[in-house]
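A quick write-up on the structure given underneath.
A protein chain is absent from this complex, but the other protein chains hold their places.
This part shows subunit A:
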Amino acid sequence: MSGDRAQVWVLIGLVVLGAGFALSAPVYGVVGEQGRIGTGLVPMVAGGLLAVLAAVLLRRQLSQPVAAGETESGTDDFGRTAGQRSWILRRVFVLLPVTVLAVPVVGMVCAFGGLVLVISTWLEGRRLLPAVAFSVAVAGGVWVIFAVLLAVPLPTGIFGF
């Protein structure tokens, strides 16, 4: 999606979000007993203000000449093209929720150790052995720092750690 189109959609989203808060806030009561501030006042005012501000920004955005679609051109200094970076980004976007969902099943250390392994091998193209060593080191470090030293009860899964 080009930057312009994304801006428009986000601003529309903010208008809807603000209006949603402003319109739903009276349910909680805007004015309480003896004319005091009610639970719904702040969300109503902040929501209304957000809706108005986002609408103004949206109007400005729409009145601007449409820029050419944003192009992520150029190779970065580590030799990656924009296409390669975008490919990695899309996969990280998918991998993160998958990892979070995997935490209750396999435990936090294993889930995030697995994430590091997948990123290192699949996305970063490292050889298997160094990637496994790196992932084990990261997972081990997390376990030692959080579970052992700080005594944080990290979620454990089917492997028990």
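The criterion applied here is as follows: a residue touches a chain if its C-beta (ideal position, glycine included) is under 8 Å from a C-beta of that chain, and two chains touch if they have at least 3 such contacts; residues count from 1.
Just so it is clear, contacts and distances are computed from a predicted model.
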Omitted chain, identified by the protein name its UniProt record gives, among "Tripartite tricarboxylate transporter permease", "Cytochrome c-type biogenesis protein CcsB", "Electron transfer flavoprotein alpha subunit apoprotein" or "Glycine reductase complex selenoprotein A": "Tripartite tricarboxylate transporter permease"
Touch list for subunit A against the chain that is not drawn: 3, 6-7, 10, 14, 17-18, 21, 24, 28, 31-32, 34-43, 46-47, 49-50, 53-54, 56-57, 72, 74-78, 80, 82, 85-86, 88-89, 92-93, 96-97, 99-100, 103-104, 108, 112, 115-116, 119-120, 123-124, 126, 134, 138, 142, 145-146, 149-155
